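Right, subunit A next:
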Amino acid sequence: METIFWILSAITVLGALFAIMLRNLVHCVLSLILFFLGIAGHYFLLRADFLGAVQILIYVGAVAVLMLFAIMLTRHVTGDEGPREVLGGKWWAGMGTAIIIAGLLWAIIRKDQLAQILPAGGAQTSMVEIGKAMVTDWVVPFEAMAVLLTAALIGAVVIALEEVIRRR
Partner candidate 1 sequence: MGFIGKGLLDGMVVTARNFVGSYFDKERLVTVQYPEERVQTPENSRTFPFLVYDDNKNPVDTMRCVACKICETECPPQCIYIVMDRDEKGKPRQRPKVFDIDTSVCMQCQICVEVCPFDAIKMDNDYEKSRYGRFDELVEHLPDLLKSNEYYGRIKPTEATVVDAKLKAEKEKKAKKAAPAGAKPPTGSKS
Partner candidate 2 sequence: MEAIEKIKEVAAQAVPGAKLEIINSTPAAQQPALLVDRDHIYAVAKFLKEDPRFQMDFCSCVTGVDYLQKADNPGFIEVVYHLYSVAQKHGPIILKVRAPRELDQCRVPSLTSLWRGAEFQEREAYDLYGVRFDSHPDLRRILMWDEFTDHPMRKDYVPPADYEWEPTPHHDTLERTVQVGGITPPTAREELEKARKK
Partner candidate 3 sequence: MAIPILFVLSVFLGIFAYTTLVERKALGRIQNRFGPNRVGRWGILQPIADGLKLLIKEDIVPRRADQFVHFLAPVIAVIPSILLFSVVPVGTRLVPVDLNIGILFAFAVSTVSVLALFMGGWASRNKFSLLGAMRAVAQVVSYEVPMVLAAVAVVMAVGSLSTLRIARAQSGGILNVTNWFVFRPWGFVGFVLFTIGAMAESARTPFDIPEAESEIIAGYHTEYSGFKFALFQMGEYLASIAMAGITVTMFLGGYNGPGSGPGWVGGLISMFWFFIKLAFMIVLNIWIRGTWPRVRVDQLLGFAWKVLLPMSIANIVAVGMWHYLTFRPLAWVATTLWLVLWFVTLSKLAATENVAPRTYRYAS
């Protein structure tokens, strides 16, 4: 288990690093997918099967593919981008961010109960519990999210329609 954890972690971190460091945009997205898959692997390792599957389904199957699609529609898909400097001259900004995140993480690990290792309940329970939680305790945020997404959807349609009309 331990070994698998480390391998997965390495994959995840490498994926994340490549995603920001590679030159070619499509390569970046592919690395991002690697990162998503690593995260999904972690979920599986934690026996949160449902979350892992959803992670793949949503992030790999939909989000990343949409990103690729967007790149293809708008960019020079076949051409390489010019050399990109990671961080550029603003290395101090990156350092600052890293320090802040490290501090936060440290605080969380020290204090919060999130860091406590809970007994894994298995996939079935996790799925049932997620479902129950969604429609009981968290029903208001859940619905709010739904409304928000619907609004975004309608907005996108309206914008697209305007363009279609203008094009005619």
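Candidate selection criterion: all candidates are chains of the complex that A comes from, given by their letters.
Here is the rule we go by: a contact is a pair of C-beta atoms (placed from the backbone, for glycine too) under 8 Å apart; a residue touches a chain by one contact, two chains touch by 3 or more; residues count from 1.
For clarity, every value in this text was computed on a predicted model and none was experimentally measured.
Subunit A shares a touch in this complex with candidate 3, selected from 1, 2 or 3.
Of all the residues in subunit A, the ones that touch candidate 3 in their complex are 24, 26-27, 30, 33, 49-50, 52-54, 56-57, 60-62, 64-66, 68-69, 72, 77-78, 122-124, 127.
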